[in-house]
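Of the protein chains in this complex, all but one are displayed in their positions.
The block that comes next holds chain A.
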Amino acid sequence: MIIAERKPVNEILDMVKDAKKILVLGCRGCVTVCSAGGEREVEILASLIRLGMKKQGKKIQVTEGTLVRQCDREYIDGIDQWKGKYDSIVSMACGVGVNFIANLRPTTIVYPAVNTSFFGGSAEQGVWTEQCAGCGDCVLHLTGGLCPISRCAKSLFNGPCGGSVDGRCEINPETECVWQLIHDRLGRINNQEAMNTIAPIRDWRTAGHGGPRKTLRDDLTL
């Protein structure tokens, strides 16, 4: 899922400093699962904004709402239910949600309440780790299922750099060297020879280096 983290409250208060009525809008997708922007977090942020504004002696009307998703046209339409109740939206969805509101509501002011961080999973309660960088041309079949792009600090393709020590990454000793993990895992699954395959120079256009990406499925479009 997409992992996000709420911005510091003062940064958000600064965005809405001139607003009179806002809609704090959560999303029931990824940001609910990673506890950054679901219903519960909407409640907390709305409270913090009201308290922060009150402390500054300002009045603000805060409406709370949560959509099933903010990355789908049909759900964005749901914003209509709060018509007239806001002059700007504070979106707690990932950046996709904020963009979707900006795309579909040309004159609506929308602010991001979270920092969208990475694609990851829940390693343990309250801890999320990056696992994929959305490169658009997956190589996990060559690396034992472990991603060298998102999990190697240098996104190396042909084995570890010279700084891998005791299974730890030279960039940050708290991080496991994914190439050590790939090596060990390929051994365990009897696929050691994959380590000898030289990965050719890669075409990074699929990774966004060729501009914004788009997926089109002929079997689904109407």
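Here, a residue touches a chain if its C-beta (ideal position, glycine included) is under 8 Å from a C-beta of that chain, and two chains touch if they have at least 3 such contacts; residues count from 1.
In this text, contacts and distances are computed from a predicted model.
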UniProt name of the unshown chain, from "Hydrogenase iron-sulfur subunit", "Anti-sigma F factor", "Osmoprotectant transport system permease protein" or "Xanthine dehydrogenase YagS FAD-binding subunit"?
-> "Hydrogenase iron-sulfur subunit"
Which one, A:43, A:87, A:130 or A:176, makes contact with the chain that was left out?
-> A:43
Selected from A:52, A:65, A:112 or A:148 as touching the chain missing from the view = A:52
By the contact definition given up top, give the residues of chain A that touch the hidden chain.
-> 8-10, 40, 43-44, 47-48, 50-52, 54-55
